[in-house]
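Quick one: structure below, then a few questions.
As you look at this complex, bear in mind that one protein chain is not there, while each of the others sits in place.
Order of writing sets the chain letters: A and B. Residues in each chain are counted from 1.
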Amino acid sequence: MCFNSFFFLFFFMLINFFFFVYFIMNGLSVFFEWEIISFNSMSIVMSILLDWMSLLFMMFVSLISSVVIFYSKSYMNSELNLNRLIILVLMFVFSMVLLIISPNLISILLGWDGLGLISYCLVIYYQNLKSYNAGMLTALSNRIGDVMILMVICWIMNYGSWNYIFYFDFMKNDYVMFIISFMIIIAAMTKSAQIPFSSWLPAAMAAPTPVSALVHSSTLVTAGVYLLIRFNYLLIDMFFFKVLLFLSILTMFMSGISANYEFDLKKIIALSTLSQLGLMMSILSLGFPDIAFFHLLTHAMFKALLFMCAGVIIHMMNDIQDIRYMGGLSLYIPLTSLCLNISNLSLCGIPFLSGFYSKDLILEMVSFNSFNLMVFILFYLSTGLTVFYTFRLIMYVMISDFNLMMIYNLYDEDYIMLNSMFVLLFMSLLSGSFLSWFIFFYPYMIYLPFNLKLMVIYVSILGSILGFMVSNMGIYSLNKLLLSYNLSSFLCLMWFMPNLSTYGLSYIYLNFSQILFKNIDMGWSEIYSGKGIFNILKNYSVFYNIYQMNNFKIYLFSFILWFMILFIFFFI
Amino acid sequence: MMKFLFMMIFMIPLCFMKNMFWLVQMMLFFMMFLFMNLNLNIMCFFNMSYMSYCDIISFGLILLSIWICSLMIMASESLFKLNFYFNFFLFNVIFLLIMLYLTFSVLNLLLFYFFFEASLIPTLLLIIGWGYQPERIQAGMYLLFYTLFGSLPLLMGIIYIFNDLNTMTIYFLKFFNMNMYLLYISMIFAFLVKMPMYFVHLWLPKAHVEAPVSGSMILAGIMLKLGGYGLLRVMIFLQEVNLKLNYIWIIISLVGGLFISMKCFCQVDMKSLIAYSSVAHMSMVIGGIMVMNYWGFIGSYILMISHGLCSSGMFCLANINYERLHSRSLYINSGMMNFMPSMSLWWFLLLSSNMAAPPSLNLLGEISLINSLVSWSNISMILLMMISFFSAGYSLYLYSYIQHGKYFQGLYSFYVWFISWVFIIIFALISFKYDNFKGWFYFYLILNKK
């Protein structure tokens, strides 16, 4: 099963690549349409838009998913129900492809809802309580986005069809577009886990690692960003974009800080994904959709590679994901640590790896255009934080002393996993330059003073030094966390947002539903219908029984009374 | 049309013969196939005779009722195995099917009322005769008296119409305009109780939970839709009053739908949860019919059909669990994926259809309903958002509680083999989606315009 799907997806990737090159070289864009139903002058159509953006994205998605399925042949070897997982992953890829190629809101809804549901099934694949909770959190957070898109479908009916790409230039300042843009932004925010909805992404790490590599690094979370890239022309001068800028910058900053305190390997990588997503959203909301797309693609490559290396390490450590148990592994797993290092350095933006092209371009655009001081500071600070947690991770896992806690199985020679990682390694090295030559027809003209240009390097060096210093632990070193306990707990637990959005909200609703059920359904509704009428009738008949049986004379007298009343009514 | 009536009448002696259980069920499948091949001139009334007719709504609902009756018999094969009065059970089902068929296909409003009431009796007999717990007596009483309480004014209203207009033919009623408040309330109330609106919905959880699987399937599948069908027929001559007063019903049903979705979260009984979710779906259907939009009618019709299939399927699945574990409680029914992994596929498909996930028919219905309700008023957007969100919540709650995690350690043994008839329901659910509805509704609109 694994091999078949791997070959199929790889072949699909090659087809997409070929068409992408052809389409972008000739400036082509193809639009298929199939009318399914039409009532009352609205038609539900299934449309497919193939332009260079969708073909490129499909190529990346199919590449990563083929590599991940190949990887999971060896990673999930001991799993009895592997076929179920592979089928779920294939359905996920199908939903993602449906999302990518659709210029029509109804087909986006098909893909979007499918993504949410299938990622739910994937997260709850393992049967423990953590996965159950994580799955519920993921599904319900994504459901908010689904509901928002349902409402957008309803509002965009005002314009006569659901093909949003035709309406952008005409309807900018309309009231209806205002509401649509608000809801689309919220939907994209739930999918890409920006600040109010950011608790599901670290929790969803309860999924198996290949699933995390595919879903939570490159495809599911980038669906929101892709939607906003498609809707970008609509949203450029709107107010909500500034709100999105604010929230995504905060996300970037918050997750950068939390990743510095986190000790679970997959959660650190999840928080770094969240930080890069914040970066993508913020550069999108500043008005540069193509740079956001560029960063989306390069990020997908090295992040998936990072997750796969993390998977190898977790396998070796006998399912432990805590980096406090690890140390000094680079001597023992040279090939995996090669991949880990390259993807980490790419994430930091070290020159000429793939992440450098996108990240450096983003930061230079931020410096070149005149934006807010806070925007500027938070961007550079988050870049520094990225380098900080990256180097902290490398120090903890690779470079520190060998932390002899238990028996390791330091086995690097699993060639299936290594081959899949090498494919992504190759792409992660080259995709930056490759994409920058393909996507941008002419380079951006950026003219910066010397120090501002080197700001990136200053911040990176500062971050790496801090990363080294923080993770070096000597016998007499004070524990900084203990000294500033309250502040550190706040920063480390993601500013308490997961607790707020789970414990805080669920209690209110469940309590309310219990009150509703007990008081209305089993209380007042019963009294005013069924039970109440029953009691009234029963009490009346008891009363009547007493009245009737006890004094026969009074009962007979009531007959005469009744005749008199009728007489009065009808004859007088 | 007559041929189906006679086919059903002559299946009755077949029920009392020996060993004819599966033959009756096969004949019902066959009848469904024959019915689908009717002269389907989909843009108008067809097959008109002196007493009966068919238009698109009747067609769909009769098809649904035949389908569900045949699946009911398939689901109750345990009655056949345990030899528990299955002859009379078959007779009950066929009698119910005849009554339902006649309800949907007669032209006369009084006859419609007669068969509408008459379909209650076999349902009551099913609940009381083959139900599982002693609470079924109260459930039967609730079912009977709620419906009768609502429908006696309907009888008065029909007779008043006959006195006034001298006709009872549904086809002719669209030319008249009876705009009286009292008439409106008396006609509408029966159907609002039947497809339950929020405050008069109490019979539904009781009846659905205490009924045997066949009773639950037919209740969830068709009996609720009788109310919807009645509303669609009766609205024609009450349009002006409806436009003045419909906001009451829409508000009650939408807010009620929200409350019911929240009540689903604290249910412990599987069937009770599915019953409450039926009420939530039907509340949207009432909203859709009452807004008097074309999209509202379409959406409510599609949602009625898809909800019938989906809820019946879920009751079947709940019964599969009940037959094996003898409990409907969620505390006991957990971790089923370890025993019946294929069953978790069916649970997932039906529950995802319940929460209107693509590519199911429920999604199409809900999109249409949301469109029509939001076009009626912007504020209903908030209520609809919350209803959709909570429906996802409780559907996933039910799915993950039943399938995942550890199983109840007190399980001794378990009959693992199952019949794969639920797949037929799903097949119906998805295949009905995009084939049949193209262009069917044009003429319905034209016919119902004055």
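Criterion: contacts are C-beta pairs under 8 Å (C-beta built on N, C-alpha and C of every residue); 3 or more make two chains touch, one makes a residue touch a chain.
Methods note: contacts and distances are computed from a predicted model.
Among the names given as "NADH dehydrogenase [ubiquinone] 1 beta subcomplex subunit 9", "Origin recognition complex subunit 3", "L-serine ammonia-lyase" or "S1 motif domain-containing protein", UniProt records the absent chain under the name "NADH dehydrogenase [ubiquinone] 1 beta subcomplex subunit 9". Of the candidate positions A:Phe8, A:Phe94 or A:Tyr126, contact with the unshown chain belongs to A:Tyr126. Here one chain is not drawn; of A:Leu28, A:Ile87, A:Leu452 or A:Leu481, the residue touching it is A:Leu481.
Of the listed positions A:Ser367, A:Ser382, A:Ser400 or A:Ser513, the one in contact with the omitted chain in the full complex is A:Ser400. Contact with the undisplayed chain is limited, among B:Gln138, B:Asn179, B:Asn338 or B:Ser375, to B:Asn338.
Contacts to the hidden chain, counted on chain B, fall at residues 335, 338-339, 405-407, 411-417. Residue positions on chain A in contact with the hidden chain: 126-131, 206, 261-264, 318-322, 324-325, 327, 396, 400-401, 403-405, 473-475, 477, 479, 481-482, 485, 488-489, 492-493, in rising order.
The rule is simple: only the chains that are shown with their structure count from here on.
The geometric centre of chain A is 37 Å away from that of chain B, both derived from CA atoms. Across the interface of their complex, chain A is touched by residues 142, 145-146, 199-200, 202, 205, 259, 262-266, 294-295, 298, 335, 337, 341, 348, 352, 357-359, 363-364, 366-367, 370-371, 374-375, 381, 384-385, 388-389, 392-393, 396-397, 400, 404-406, 434, 437-439, 441, 445 of chain B.
Listing the residues of chain A that touch chain B in their complex gives 36-40, 44, 81, 84, 106, 109-110, 113-114, 117, 120-121, 124, 127-129, 132, 135-136, 139-140, 143-144, 146-148, 150-151, 153-155, 157, 509-510, 512-514, 516-517, 520-521, 525-526, 528-530.
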